[in-house]
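Here the complex is missing one protein chain, while the rest keep their positions.
This part shows chain A:
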Amino acid sequence: MGKIANEELLQKLTARFTNTVKQTGEDFGLLTVEAEREVIADVLAYLKTDPSLKFIFLTDITAIHYPELEKAIAVVYHLHSLTTNTRIRVKVQLSVDDLHIPSATPLWDGANWMERETYDFFGVIFDGHPDLRRILNVDDMTVFPMRKEFPLEDPNRVDKKDYFFGR
């Protein structure tokens, strides 16, 4: 089977999920859609199980922090349909006060650690995850270090201020 055209993919998604899924980009030929949190579990299940799509391979789950947006955290899923060699990127925007999102672990076992990593660095809470703990950072850490407000280095250091380096 050949590659699924982005228009066809988008058409199928909007036909099924109407306004809750919309295209946000198509950088370098990779279709990016944004889904509402309420439908994300259904969107992923549909993409995985629909016989004409079969996005059976979960490439990655991660998140992005946009501090200036009202819904500041975007959870990003990369899926790959191995039979048609098509990729898709699905995003869900969440507000920092309410970082709950359904877990993808019922669909893919591999989502387990990817979601733990996303929780560890951004604090996104995946509802229904079997074991949502920190994974790379120490268990007693209280912050989510990949958020933009978290400084790279100890802010009390005086020898490495950015202005010394013209930054």
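By definition in this document, a contact is a pair of C-beta atoms (placed from the backbone, for glycine too) under 8 Å apart; a residue touches a chain by one contact, two chains touch by 3 or more; residues count from 1.
We adopt the following convention: contacts and distances are computed from a predicted model.
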Identify the UniProt protein name of the omitted chain, choosing among "Cell envelope biogenesis protein TolA", "ABC transporter ATP-binding protein", "Membrane lipoprotein TmpC" or "NADH-quinone oxidoreductase subunit D".
"NADH-quinone oxidoreductase subunit D"
Of the candidates A:Glu7, A:Glu38, A:Asp109 or A:Asp127, the residue in contact with the absent chain is A:Asp109
Mind listing the chain A residues that contact the chain we can't see here?
25, 27-28, 30, 32, 56-60, 62, 64-65, 76, 78, 82, 85, 87, 89, 108-110, 112-114, 117, 121, 135-138, 145-146, 150, 152, 166
